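Left out: one protein chain. Kept in place: all the others.
Order of writing sets the labels: A and B. Residues in every chain begin at 1.
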Amino acid sequence: MQKTNPGRFFEDYELGMVIDHAVPRTVSGGERALYHALYPMRHALYSSDEFARDCGLPAGPLDDLAAFHIVFGKTVPDVSLNAVANLGYAEGRWLKPVWPGDTLRASSEVIGLKQNSNGRTGVVYVHSKGFNQNDECVMEYKRWVMLRKRDNDAPAPETVLPDLKPVLAPSDLVIPEGLDFSGYDFTLAGEPHRLGDYEIGEKIDHVDGVTIEEAEHMMATRLWQNTSKVHFDVTARPDQRLIYGGHVISMARALSFNGLANAQMIVGLNGGAHANPCLAGSTVKAWSEVLDKAETNAPGVGAIRLRLVATKGGSPFELKGADGKYLPDVLLDLDYWALMPV
Amino acid sequence: MQKTNPGRFFEDYELGMVIDHAVPRTVSGGERALYHALYPMRHALYSSDEFARDCGLPAGPLDDLAAFHIVFGKTVPDVSLNAVANLGYAEGRWLKPVWPGDTLRASSEVIGLKQNSNGRTGVVYVHSKGFNQNDECVMEYKRWVMLRKRDNDAPAPETVLPDLKPVLAPSDLVIPEGLDFSGYDFTLAGEPHRLGDYEIGEKIDHVDGVTIEEAEHMMATRLWQNTSKVHFDVTARPDQRLIYGGHVISMARALSFNGLANAQMIVGLNGGAHANPCLAGSTVKAWSEVLDKAETNAPGVGAIRLRLVATKGGSPFELKGADGKYLPDVLLDLDYWALMPV
Partner (left out) sequence: MQKTNPGRFFEDYELGMVIDHAVPRTVSGGERALYHALYPMRHALYSSDEFARDCGLPAGPLDDLAAFHIVFGKTVPDVSLNAVANLGYAEGRWLKPVWPGDTLRASSEVIGLKQNSNGRTGVVYVHSKGFNQNDECVMEYKRWVMLRKRDNDAPAPETVLPDLKPVLAPSDLVIPEGLDFSGYDFTLAGEPHRLGDYEIGEKIDHVDGVTIEEAEHMMATRLWQNTSKVHFDVTARPDQRLIYGGHVISMARALSFNGLANAQMIVGLNGGAHANPCLAGSTVKAWSEVLDKAETNAPGVGAIRLRLVATKGGSPFELKGADGKYLPDVLLDLDYWALMPV
């Protein structure tokens, strides 16, 4: 009997199937410290327990993207080990903060299937959820990947495409219990800009850049127990290790502190594209565009919808060419909702 | 008076001498997080406090190899700073799990001495033990190293060779208090294979590989407070820094999850050879061979004896050439006992 995990192929998925992913993970102050060592994170709510308490939370939570990476990492062996491409994300929501001491596990439900016309590949849509030790869902997202078929002669499943929201409505966003920005300390947070100071359509060049090293992206990706071999094994690809897309997301988000220091908590992921592969030696920079703003019911708390673009060169604010395709220096185009003092 | 530690030479050891090693070390969730960042660790018992509790333990312990590295690191300044070669290990036993908050210290007793016929070097055998803050022995092992003499004219000691077991018997293994695999969750653990599914003689290619970077092995080796300069100082050797052999052990053990996810706790180290030096840039892969199986008295808990081989190339399952010597791509040949649900 084969003991190792060969990964799943397109015909291994059925609509409605629920996969419980392996290897639950307990987080501590160690994960928080490593997140600060790997990314230039400065958002005060995640850096300081005292600042978080002054905002109505019991302590500083684990970074929202770290929670995402842990949940995502658990899905890899069951969803994307054999993926030809990671096609997209939608309807990502953070439902509960993750605290040091929490243990996370994950499961995914198959919500869509479509065999490609070539008969050799297909697209699988999953709804993935992360749970804490109390079986509370801490975050969820939908994701679709292209997978090879094991047997090209296997019959095509009925095509079912999920109905995905292009953008989460403000009413879809869940505000962490107790969050209160009415006494927000802008000096300690690092910038004076509140939601009212941002205009829809405004673009911000975050200025700073970070040149990425192999050791760093591998440590990050392992920390999330993501086992995809292209990130670790230089002999598995013709050229260089491919950097986990989530490493670029976290790097760009951290860089966005400079101009968006008060976009504190990420509560919604509307969509995202890894426009081009990132390799070690690239210098990652970032810019953002304000896409929308909204009120919430929590005291002093507003929501800001942002496009976050990571690049490895080129000029800020350039995204796509005349052909509608991403420019070669664009690494990431992410669309998310964050909470900001009004 | 010379203030720095010159290390010990062969004639500095006497049979029965006990050396208390310096620099006790308290571990926390930080060491656990770093272990997960440095190695692709996925064994559920070490990743999740909840999984560990469901197996009868109070929490997820520090990885057994991390405990070994800490104890080993403490012995380096007193045992192997001037070692010409690290010749072997035997009778390694893990006696108590190490928990975040524990403080470890170590001591070694000289149990054997043999001057080499060249008169310039000799072999020292030590029995090293690690203790926690309650003076409980958490692990022990025997090790022998070749050391230079300071003074070639110093008289040879009486040759005493310790009586070392080639393999620990199942009855030598200590099962952690409370361990119970009768309700073991194979889904959360990541693989369905139980002890009965493995056959003696079975070989498993763990498939995945990791290309090693200088920054990673140095961070790991420093974390264990191992001060051997060949690991850190590129000017101390003709070519490249030599990677601590324990880094290769941990990397190979982590890779072995793929096929041996349920070989949870390491309780015995029968022997091990660092067959060839490992340098940064090498892509480490691993394969295992089932050497033996045994029952234990703990509910649902069996023991599996494994050969773990790390390579930097070549085909899996190749170990030695026609001359009986390790092939040049073999890095490690380790023989250990782990606990697995029956």
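By definition in this document, contacts are C-beta pairs under 8 Å (C-beta built on N, C-alpha and C of every residue); 3 or more make two chains touch, one makes a residue touch a chain.
Note that the structure is a prediction, hence the values are computed from the model and not measured.
Peer 1: Quick one: say which of A:V79, A:L113, A:M146 or A:A189 touches the chain that got left out.
Peer 2: Of the candidates A:V79, A:L113, A:M146 or A:A189, A:A189 is in touch with the missing chain.
Peer 1: Of the residues listed, A:R25, A:H206, A:R253 or A:H274, which one is in contact with the missing chain?
Peer 2: If we include the chain that is not displayed, A:H206 is the one touching it.
Peer 1: Please identify which residue in B:R8, B:R105 or B:H247 touches the non-displayed chain.
Peer 2: Checking the options B:R8, B:R105 or B:H247, the one contacting the hidden chain is B:R105.
Peer 1: Mind pulling the subunit B residues that touch the left-out chain?
Peer 2: These residues of subunit B touch the chain that is not shown: 1, 3-5, 20, 22-31, 33-34, 77, 100-101, 103, 105, 133, 213-216, 218-220, 222-223, 225, 227, 229, 232-236, 241.
Peer 1: Against the chain that's been left off, what residues of subunit A make contact? List them.
Peer 2: Per the touch rule, subunit A residues meeting the hidden chain are 28-34, 36-42, 44, 47-51, 60, 100, 187-191, 193, 197-198, 204-211, 213-216, 258-261, 283.
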